[in-house]
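Missing here is one protein chain; the remaining ones are kept as they sit in the complex.
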Amino acid sequence: MSTPEAGRLSEILARSATRRDFLSRASALSLAIPAVGAALTSCAPNGEQATDSAAASKRAGGAAASGSQESRLPHNSDSRLDSAVLKQEHATPSSATHEATAHAAETKYHRYDPMLPPLPNGNRLQVHFHAREAPIRVSDDLVVAGWTFEGDIPGPIVHCRVGDTVDFTLTNESDIPHSMDFHAAQIDPKTAFRSVIKGQSVSYTFKPKWAGIFMYHCGTAPVLMHIGSGMYGAIVVSPREPLPAAKEFVLVQGEYYLGDTVNGARPFDFQKMLSTVPDFVTFNGRPNQYIKEPLRVKVGDRVRFWVGSVGPQHPCNFHVVGEQFDTVYLGAPPGTPIRGVQTFAVPAGGGMCFELLCDVPGEFPFVNHAFGHGQKGAIGILAVEG
Amino acid sequence: MSTPEAGRLSEILARSATRRDFLSRASALSLAIPAVGAALTSCAPNGEQATDSAAASKRAGGAAASGSQESRLPHNSDSRLDSAVLKQEHATPSSATHEATAHAAETKYHRYDPMLPPLPNGNRLQVHFHAREAPIRVSDDLVVAGWTFEGDIPGPIVHCRVGDTVDFTLTNESDIPHSMDFHAAQIDPKTAFRSVIKGQSVSYTFKPKWAGIFMYHCGTAPVLMHIGSGMYGAIVVSPREPLPAAKEFVLVQGEYYLGDTVNGARPFDFQKMLSTVPDFVTFNGRPNQYIKEPLRVKVGDRVRFWVGSVGPQHPCNFHVVGEQFDTVYLGAPPGTPIRGVQTFAVPAGGGMCFELLCDVPGEFPFVNHAFGHGQKGAIGILAVEG
Partner (left out) sequence: MSTPEAGRLSEILARSATRRDFLSRASALSLAIPAVGAALTSCAPNGEQATDSAAASKRAGGAAASGSQESRLPHNSDSRLDSAVLKQEHATPSSATHEATAHAAETKYHRYDPMLPPLPNGNRLQVHFHAREAPIRVSDDLVVAGWTFEGDIPGPIVHCRVGDTVDFTLTNESDIPHSMDFHAAQIDPKTAFRSVIKGQSVSYTFKPKWAGIFMYHCGTAPVLMHIGSGMYGAIVVSPREPLPAAKEFVLVQGEYYLGDTVNGARPFDFQKMLSTVPDFVTFNGRPNQYIKEPLRVKVGDRVRFWVGSVGPQHPCNFHVVGEQFDTVYLGAPPGTPIRGVQTFAVPAGGGMCFELLCDVPGEFPFVNHAFGHGQKGAIGILAVEG
């Protein structure tokens, strides 16, 4: 334990008391998927490897030190940014860390505001996010053990224009290494999307080239675990030439794969994520939240839904009951619109823009029309007032 | 038991002897998904709530009575049309009602005619459907306990033009509340797509704005159960300016999630639907029906497939073996065609139009090329005669 960081890291591993249970259970079920096994195996319970890794991470400022040992390891990351971090592979089988469950019972529910925030003044946007483990109340009777950006699931909606400059900083306040991958950035992920450990920050600047809704997420290995535990959100990039005036909403579909309650919070469960059958499917992190508190517009309004699916696995088959989209942009708006659409699938890791004109009043449910998932919470109401 | 309806409703609940078993089993399997649990919980076995609900439903003609009690309930509906109905939430864990299984052994198999029916004379179409529970023989050795429109799965194909007027009426002949959601209608679902109980009817009028194949389905909560038990079909809306002459077929892909045989019929199983691994995947409701009795055309014919996937969960990755589509319309025909396509995915709850020119004779299987599903019955033959 030569560094404080290493100490913290080995604590994390020590806290994973479920690791052995998990492995033996996986084995009994013939579910011992090698990638997972390997990842878990690399969570060496002795401190030495962790110490080395943490030291290497500090030494190199996160730049990868490629080597023969590394190349023998399975890299189940989509960023492979920081080989020091990769060496320890924080494949925690659940998100139930101390911070993610502390004071779970006392956390309050709040509706996630789906309105697209206004554009920034000027052409430069400063965004500073903090990676935090925190319990999140997603319904009256459910608190999840979240890994978050800015303490919420999803993280905050970012809004800018094509060609604006985004200065982004991530500061990690969590015991587990984290990183940030913006799908709107064209940049070397090995450097920009590298993992940082507790107390450290990473900064980079990007200029979005294309309009659309783009996912952001933690890209630290195993990526499935970090996205699946809540580290995701959306940046909406508006075209420089404005689209037709509309009420604009952001809906980010995310799946929840949950284990048994720990300290009042249900943790996200890595093995269950691999099974791909979610417990809940949510818009903006809360099952059915916009049934309780609908989106409200007026007759005559054009409504623009910026819809992303962060998965981690499934598409959002977006549909509005009682309405049809006059326009869906499969690529960057305003390019290649298609017209007259009832339902279109937004792939996991992707985003699309859906528009409709509210010419009659009423209550129009918007749903993931794959109802095996819709029924698990991906339903809300668009209330059109006369 | 103040009303006959309420009596019938409580009978339904009484007949659901499996309810307790279901709940305890779900709990044992850690599958107690809250939305389901809540829906089932609201199926109160005492008659009082049912009485209230049925009374309210009659009183208000089905219009929703929003209130504080309602807002505390989980709404796992995509239409939320009739809060009276929602309050009792007929989340029967299987479709095995008395009517759905009566005389199952005597039901006859028939091929579902996939030909697009002719356009109506004039610009106005009267459509009157009846919601009925009935056993349906879908292959020589399989009868399912169906919830249907007009006694078949899928319900009848409706065909009209953009801008035609469709006068629609649904009469419910079933003990369970039902409703009708036409994806081709732009209308307030709270009123038009409201649930009606046995003996009641709901009527509405709509004018389709866009060409395409659009799903229709029962939207009564839980929607997954109603779609999954067979209450779906398709309306094809032709553009006013006719598309090129073609032999036109309608293929509606639907998944079957079945429980153990009850009275000679296999019921649709709600819990299995949530698992999203189907037993069968069908075109027009019968596994492999068009292998036995192919679609027949002649060399030189243009063939237009109107393909919908009603799910309830999965896309149809539509492909014709030995052919390529010269045209696929992702949105409303004739807009934005794409060319030269082997396979395209029609999302659950969506529809697309696929065209090919039959320039050689032969037997061309059409399939869902996601063969984990194709192998379960989503295969047919297009026979091109010289």
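Letters are used for the chains, namely A and B, taken in the order the chains are written, and counting of residues starts over at 1 for each.
The criterion applied here is as follows: a contact is a pair of C-beta atoms (placed from the backbone, for glycine too) under 8 Å apart; a residue touches a chain by one contact, two chains touch by 3 or more.
Just so you know, these numbers come straight off a predicted model, no measurement behind them.
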{"item": "Of A:L170, A:V223, A:L251 or A:A265, the one touching the omitted chain in the full complex", "value": "A:V223"}
{"item": "Touching the absent chain when the full complex is considered, from A:L119, A:I187 or A:V360", "value": "A:I187"}
{"item": "Option from A:L125, A:L170, A:I197 or A:A211 whose C-beta touches the chain left out", "value": "A:A211"}
{"item": "Subunit B, residues in touch with the chain not shown (by the definition above)", "value": "139, 141-142, 260, 277, 279-280, 287-288, 291-292, 315, 317, 319, 321-324, 328, 330, 336-345, 359-365, 367, 369-377, 379, 381"}
{"item": "Sites on subunit A contacted by the missing partner chain, in the whole complex", "value": "30, 33-35, 71-72, 74-80, 181, 183-193, 209-212, 214-215, 219, 222-224, 227-228, 273-276, 311-315, 330-332, 335-336, 345, 347-351"}
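Here is the rule we use: only the chains that are shown with their structure count from here on.
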{"item": "Subunit A-subunit B separation of Cα centroids, rounded to whole Å", "value": "33"}
